[in-house]
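This report concerns only the one structure given below.
The complex appears here minus one protein chain, its other protein chains still in place.
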Amino acid sequence: MQSIRKDSGLKNTAILLIYCSDRQGILAAVTEFLNENRGNIIYLDQHVDHEEGLFYMRVEWELEKFAIPREKISDYFQTLIARKFDIVFSLHFSDKKPRMAVFVSKMSHCLFDILSRYTAGDWDTEIPLIISNHDTLRPIAERFGIDFHLIEKSSSNKAEQELLEIEILEQYKVDFVVLARYMQVLSDQFVANFPNRIINIHHSFLPAFAGAKPYHAAHERGVKIIGATSHYVTADLDAGPIIAQDVVRISHIDNVDSLIRKGRDLEKIVLSEAVYKHLQRKILVYNNRTVVFN
Amino acid sequence: MQSIRKDSGLKNTAILLIYCSDRQGILAAVTEFLNENRGNIIYLDQHVDHEEGLFYMRVEWELEKFAIPREKISDYFQTLIARKFDIVFSLHFSDKKPRMAVFVSKMSHCLFDILSRYTAGDWDTEIPLIISNHDTLRPIAERFGIDFHLIEKSSSNKAEQELLEIEILEQYKVDFVVLARYMQVLSDQFVANFPNRIINIHHSFLPAFAGAKPYHAAHERGVKIIGATSHYVTADLDAGPIIAQDVVRISHIDNVDSLIRKGRDLEKIVLSEAVYKHLQRKILVYNNRTVVFN
Amino acid sequence: MQSIRKDSGLKNTAILLIYCSDRQGILAAVTEFLNENRGNIIYLDQHVDHEEGLFYMRVEWELEKFAIPREKISDYFQTLIARKFDIVFSLHFSDKKPRMAVFVSKMSHCLFDILSRYTAGDWDTEIPLIISNHDTLRPIAERFGIDFHLIEKSSSNKAEQELLEIEILEQYKVDFVVLARYMQVLSDQFVANFPNRIINIHHSFLPAFAGAKPYHAAHERGVKIIGATSHYVTADLDAGPIIAQDVVRISHIDNVDSLIRKGRDLEKIVLSEAVYKHLQRKILVYNNRTVVFN
Partner (left out) sequence: MQSIRKDSGLKNTAILLIYCSDRQGILAAVTEFLNENRGNIIYLDQHVDHEEGLFYMRVEWELEKFAIPREKISDYFQTLIARKFDIVFSLHFSDKKPRMAVFVSKMSHCLFDILSRYTAGDWDTEIPLIISNHDTLRPIAERFGIDFHLIEKSSSNKAEQELLEIEILEQYKVDFVVLARYMQVLSDQFVANFPNRIINIHHSFLPAFAGAKPYHAAHERGVKIIGATSHYVTADLDAGPIIAQDVVRISHIDNVDSLIRKGRDLEKIVLSEAVYKHLQRKILVYNNRTVVFN
């Protein structure tokens, strides 16, 4: 179904994500470095956390006239700038599309939302495969022409099945994983393979109602607003760095079924927002929190 | 792709939508009528507009033990209740699925959202066909196994093409039409065939930015919030009864492209919300406004 | 400062709040009772919780031509209707203004918001007194011409001070208490004196961040939305029936100070919304949840 995908018009730019202790002159040093080498800055956003004395920055510039060849940028930046300010940085190129794997169980709404955006060419990504512990959504994968792997899990085979998943992910050269209402907890070992590269959607306004059956818990508690939360997966269940949240008003009229219905819209939008920001390389993680640049 | 559709569990209920001048005793008369005939009420909502002296009501009851056969309910209600109070009413049965046609142009996000809900069995509807003035989205229709009719329009052939569309809609026994970012204005003649049965999504917070290019206009005006509006189509462009609206915050950082991107999520959610309410027979139209029951 | 208060135009109506097991015919019986006695219904809202099989209703009608004298309505309704359906009900008259006491500590924003509405005549209430454990806000009370009682509390004198508070509340004939950022936990004994008649504002989106310093906890957790919750006070801290909630988006840019600043606006609006609904007798409590009629 690639026919409706528009030319995504990939930009020829480089992106630096920077993180260090705040010191005078960092911003000037970085912009000076780019200016001197004829890198035309098309995006710059920075943030200082004065309480923790930390400096965060995202800068994107055009490579066309940039004096330093792309394969040497990282080395030059490390030597000339990063060393001086003890900067931790990551360098990305906008013409390199991250490869995404989607994990699903039986519910289709998040998967459809992801494939809808992918098919329309809204995202600069490749989605080579879908992994599931049920066969329910295989027909969707087939219609969209994406490989589908059924990897069933039980308490007894979980460890070996995860090894199989990791093997497949490597084989498909996957950069990050999206859990689109995947109803299995991943082991710490699995998570450790993809630090800040597994995005989950939890169907509550975290930290409220972590764990199982949050809509039932929300109904039981009698809240007047429900929410959804996308976050990077860490070893602690539902406790990773939050990327995006959204909410919707409910009332005494709502029962658990209508919460589930209304929640589906939140879940798919909030998950896709997180994936979009990740693809844009606009997220920095520190202290189990995120900086999400505009 | 029907395989993932769950059993929608259609209820065996009848639904009355009522509308009349407010008078003492209407509510008691209607509920008494249902009680006496052993109709177990599972939903009742009513609203009185005291300024205009109007009474609105939606009541849904189980048919299983109801004493009056379903084909005679309308007649009995007219004779025994409606005549007395000058009630305008419509009667619906929840096991009758309304048949929907979707009109599209080139953008896929609203269509995908509709087909995602349809395929998951979230909606009690049938979607037998998609009509478009471009061939762009034909591959999507094919993947979802839905008939696709290309009906191209120009200023010279519009009238005859609309006659063709009406013919096809009749042939498919379509009950209502959803304009999923269909970029053609329908003639008054066409609209007259489907009073309160054509649902449109306009990509602005109406009545602000009616007409073409609302995101450009919103950016030009410098608003801090953008919106989307679903409404029934009437002869006046973008002026029909509003069903649902939603908004999202923006800032000076947004350009027209990012407004379009953010607006897509609003559009699909707000349009689908309107379709859902329509399918639930929860909308009453009067004076170019809607009562949308909970 | 009564001079700017407009004539509040108190209505001469009665209000019934009803709560019972759902059975066929309740709605018809109640409306019939009012109709037969020439009670013109100006508001009716009802809700059925099908899961728990419970029926809730609020009905308001004009007393002018009502056949039953106001002092006998409760007796007649009990005998003729409530007994038959095992209805629990409360009867209110809109011309009787509930008397409110406000408890404060040092923060003024919620108190100002309450007094602003009170002075403008927006609320049908009397506020005869303010109680505080600090003297900070006495000048505000004096400017608004409201009695101010300083009742300082320590761990050793809390019990006796609460007895003093109860005595003062009785002396002022107070119907309900509003905790406007009152930074003291009330004992179970105190709370037991005012079941569903103490309204608190908690500065988080409950059940997230119950207890002390919720803005610090929210910042620490890295949430992207903060909230405020108004609820009736019960013996369990921050666990009473929720009346209203609202939220506001935040980002990595916000520190604890800006969360506190943004939260103040939420707190005052959400608290005042709860007070307004309480004054309108639009709240029913059951199973530690609320029905809040529109």
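The first chain written gets the first letter, and so on, giving A, B and C; residue counts start at 1 in each chain.
Note that a contact is a pair of C-beta atoms (placed from the backbone, for glycine too) under 8 Å apart; a residue touches a chain by one contact, two chains touch by 3 or more.
Source: prediction; values computed, not measured.
For the omitted chain, the shown partners it touches in the full complex are A, B, C.
The chain omitted from view is touched by exactly one of B:Gly53, B:Gly145 or B:Pro207, namely B:Pro207.
Residue C:His109 is the one among C:His109, C:Arg197 or C:Arg221 that touches the chain not shown. What chain A contributes to its contact with the hidden chain is residues 24-25, 27-28, 31-32, 35, 40-44, 46, 48, 50, 249.
Panel shows chain C; residues 1, 3-4, 107-109, 112-113, 115-117, 119-120, 122, 136-137, 139-140, 143-144, 251, 253, 261, 264-265, 269, 272, 294 of it touch the chain omitted from the view. Contact between chain B and the unshown chain involves residues 47, 49-51, 56, 205-209, 221-225, 227, 241-247, 251-253, 255-256, 287-292.
Operating definition for what follows: only the chains that are shown with their structure count from here on.
At the interface between chain B and chain C, over half of the residue numbers involved are used by both copies, so each side presents largely the same positions. Centroids of chain B and chain C (each the mean of its C-alpha atoms) stand 38 Å apart.
Shared interface positions of chain A, defined as residues touching 2 or more other chains, are 251, 253.
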